[in-house]
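The complex is shown incomplete by one protein chain, all other protein chains being positioned as in the whole.
After this line comes chain A, so read on.
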Amino acid sequence: MSARDLGSARAGLNGWLAQRISALYLGGFSLFATLRLLLDPIADYPGWRGWLGGGAMRVALAIFLLAVIVHGWLGLRSVWMDYLHSDGCRFLASVVTGLVLLTLALWSVQIVLWDLRP
């Protein structure tokens, strides 16, 4: 196998960077949402719907759900690469993980675009 068959070095760097950027967003958003709900608890459905459906919050939630998918994909991929040793197992695990995450992504899109519609 030549070095070229292993993929480009930059692809690895992009993954490494995406894992950290998504981590920062996930951590920041989680901290913000937790503090917001603790300091000013939501009492009823209109309050809940209004908070999540409000323009900026709806976009922030959409980015959060996207970050969950990206971060989950990169994290699960590292785990499969370290603990699954045959190419067949890795391939199968990657395909299954990809399909499940794609479903979760479409589900997230549905929640943001339909359930949170103005």
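Keep this in mind: a contact is a pair of C-beta atoms (placed from the backbone, for glycine too) under 8 Å apart; a residue touches a chain by one contact, two chains touch by 3 or more; residues count from 1.
Convention: contacts and distances are computed from a predicted model.
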item: Protein name (UniProt record) of the chain left out of view, among "Glycine reductase complex component B subunit gamma", "Peptide ABC transporter permease", "Succinate dehydrogenase cytochrome b556 subunit" or "Alpha/beta hydrolase"; value: "Succinate dehydrogenase cytochrome b556 subunit"
item: Options A:11, A:24 or A:37, residue touching the unrepresented chain; value: A:24
item: Absent chain, residues of chain A that touch it; value: 20, 23-24, 27, 30, 44-45, 48-49, 52, 68, 72, 75-76, 78-79, 104, 107-108, 110-111, 115-116
